[in-house]
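Note that one protein chain is taken out, while the other chains of the complex remain in position.
For chain A:
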Amino acid sequence: MTRLVYDETFEGLLTAIFQVYEERLQQVTIIPETDLQPDFFSEDVTVYTDTGKADRVWRGLKPFSLLRQMIYKAYLREASGAENTILEAVRYVLKTKNEKDYGHPAILQLANWTKEVGREKHRMEAFVRFKRAQDDTYIAVIEPDFNVLPLIAKHFKSRYADQVFMIYDLKRNYGIYYDLQKVDFINLDSERLKNLDAITHEEEKCYDVMWQDYFKSTGIKSRVNKKLHLRHVPKRYWKYLNEKNPY
């Protein structure tokens, strides 16, 4: 058994897949370097991430745009062992051309992960709450279940074209920053982001309070349905929703 150890980047994963084909590896698993546990029976090979090779794999999958989508989202899902499901699906689709065959376990698994990541993306587009800083940057902090920042950047850029903003993923310690021209990835000292109140604009408090008021007044008491409410807004998301954290 060969173990291909990669650096956890998407290009790294594609490079590993390239290597599987190039070296015609049959008994192979792909594992992230942080998960590496010594295994007496296998031979470990380090994958050197190579954009050229990654590109070739990506281009090779071009006829299967649905599969490409699923691979990228399954990668962002960060499930353990996802690399091998992805590899299996790639092998199956290249052989049979059936990227929509949900009867195949690997394809079905990718489809499910894709759905989960899609749901999380949609949630973040909804649940991001910006605070206006003194310098007029709008800042939001999130901790999504999956790594969806790369997926939501476009949505926020087209929505807030005239507003400098930053969305920071505290769990993965990186963020996106829009400077009115383009969106960049950034790394910051996450400790500083834990107490935003120190840098927010004076009017922030007013809008914060009015939004909480609005949330309360728009509910209809005689219809209360807590279970339904929780299904839509699971507790783990409450931390950054100001309407759920009254003053």
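The working rule: a contact is a pair of C-beta atoms (placed from the backbone, for glycine too) under 8 Å apart; a residue touches a chain by one contact, two chains touch by 3 or more; residues count from 1.
Note that in this section contacts and distances are computed from a predicted model.
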Chain not displayed: protein name in its UniProt record ("ABC transporter domain-containing protein", "Putative DNA modification/repair radical SAM protein", "Electron transfer flavoprotein subunit beta" or "Succinate dehydrogenase"): "Putative DNA modification/repair radical SAM protein"
From A:Arg159, A:Arg192 or A:Lys239, residue that would touch the chain that is not displayed: A:Arg159
Residue among A:Arg24, A:Lys95, A:Arg223 or A:Arg236 touching the omitted chain: A:Arg223
Absent-chain interface as seen on chain A, which is shown: 98, 100-103, 108, 122, 125-132, 138, 140, 155, 158-163, 203, 206-207, 209-211, 213-215, 217-220, 222-229, 231-233, 241, 243
